[in-house]
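Every protein chain except one is present and positioned as in the full complex.
As written, the chains take the letters A and B, and residue 1 is the first residue of each chain.
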Amino acid sequence: MSYLPYAVAAWICLVGIAGIATSKNLIHLAVCLTITQSSSYVLLLSVGYVKHGKAPIFVGRKVGSTAADPVVQALTLTDVVVSVAVIALILALALDAHRLSGTVDPDGIADMSG
Amino acid sequence: MSRRIRMLVLGPALAGFGALFAWAIAGLPAFGDYRGPYGFVLNRVVVPMRHTTNVVMGTTFDVRGVDTMGEEFILYAAVVGVTLLLRDETRSRQAERRTRRLPNETVRLVGVVMVGAGLLVGLWLMAFGYITPGGGFQGGVLAAGAILLLYVVGSHRDFRPFRNEHFLDPLEGVGAGGYAIVGLAALLSGTAFLTNLFGLGRTGTLLSSGSIAILNWASAIAVTCAMLLLFAEFLETYVVPLEPEDAGS
Partner (left out) sequence: MVLATLAPLQAVAFGLVALGAPLVVLTRDPLRQALVNGIYGVSLVCLFVVLQAPDPALSMLVVSGVGYPLVILAAIARVRGKEPGEEKKEDDEP
């Protein structure tokens, strides 16, 4: 049971990938991609958790008291904000594909000829 | 390959990936049993060395500053990509003609109050980022969202001055480039890239932690302008191609 957090992260990743593969709509695909990205955040923060530790903010606390790992939190917080821009880029590509082929179905776009 | 074949391949592929994942997880230490030295070292060392009480901010902008510079450049590149795909010069002039306001006065009042409140909270998150939880990234997205609320409660013309690309594009460059320039300044003075050169100040006040404060504001400006540009590009892609009103007052 102490491996449950990592199993949850793996489950979310697999669910997201299954969603991407079975998607019939490019916008639905982009949201499933965000689900897969969130699995990496869950994994990072679970690895950095220290038992009985508090947040690594030392306002009014003694420096050096048990606290969670700040490195993975730094990685996660920048990643979350940047993922918005990446999803926006993917959605812009989807809009362009819709404009050129008239559909947001990934399979429909592949059949476009000419 | 057709969709059926794709679905048939997906099952075994996911099962194999899941098996590899399970094997990898079995090698991890148990949840809560953190062994790595860096977390413990940083929690003890960053506050006296950098005078910032938010160790995560100290890690983001100082100890692992190059990572954050890479992330900011990813943000910048993504915004450039979206702009290239969606921006159309002829549309920007047509956007002036839309004037449509929310009919419900209560919703508009609450929205207007929220614009000010959101902007203030965003600025507070940015300013106190290296003392309490917060920082340039979080405050930047919130401030951009608060400005965008102007579009929701007002009309596109209320939002238009904040969307001026002649102003936002250079400002975003200032944010992203400012980060690199602070790092290069350290390089030019003989120490390593992104060394914290500036005076460290008193822990727990706004005047502390040297270059972390400057990098924090640079990334806040970059993220705010990037988000405003993204939101504005997406909005105007669907606002204007609809039938514009001829007699917009």
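Operating definition for what follows: a contact is a pair of C-beta atoms (placed from the backbone, for glycine too) under 8 Å apart; a residue touches a chain by one contact, two chains touch by 3 or more.
The shown structure was predicted, so the numbers you read here are calculated from the model rather than taken from an experiment.
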item	value
Option touching the unshown chain, where B:V46, B:V182, B:A213 or B:M227 are the choices	B:M227
Full-complex contact with the absent chain, from B:F137, B:F159 or B:Y179	B:F137
Given B:L148, B:L168, B:V182 or B:I221, the one touching the chain that is not displayed	B:L148
Hidden partner interface residues of chain A, rising order	1-2, 4-5, 8, 11-12, 15-16, 18-19, 24-25, 27-28, 30-32, 34-35, 38-39, 41-42, 45-46, 48-51, 53-57, 67-68, 73-74, 76-77, 80-81, 83-84, 87-88, 91, 94-95, 98, 104
Absent-chain interface as seen on chain B, which is shown	30-33, 54, 56-57, 99-101, 103, 125, 133-135, 137-138, 141-142, 144-145, 148, 227, 230-231, 234-235, 237-239, 242, 245, 247-249
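Going forward, only the chains that are shown with their structure count from here on.
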item	value
Cα-centroid distance, chain A relative to chain B, in whole angstrom	15
Residues of chain A defined as touching chain B within the complex	2-7, 10, 13-14, 17-18, 21-22, 46-51, 53, 55-59, 63-64, 67-71, 73-75, 77-82, 84-86, 88-89, 91-93, 95-96, 107
Touch list for chain B against partner chain A, complex	3, 6-7, 10, 14, 17-18, 21-22, 25-26, 28, 30-34, 36, 38-39, 42-44, 46-48, 53-60, 63-64, 67-68, 71, 74-75, 78-79, 81-82, 85-86, 131-133, 135, 137-138, 140-141, 204, 223, 226-227, 230, 233-234, 237
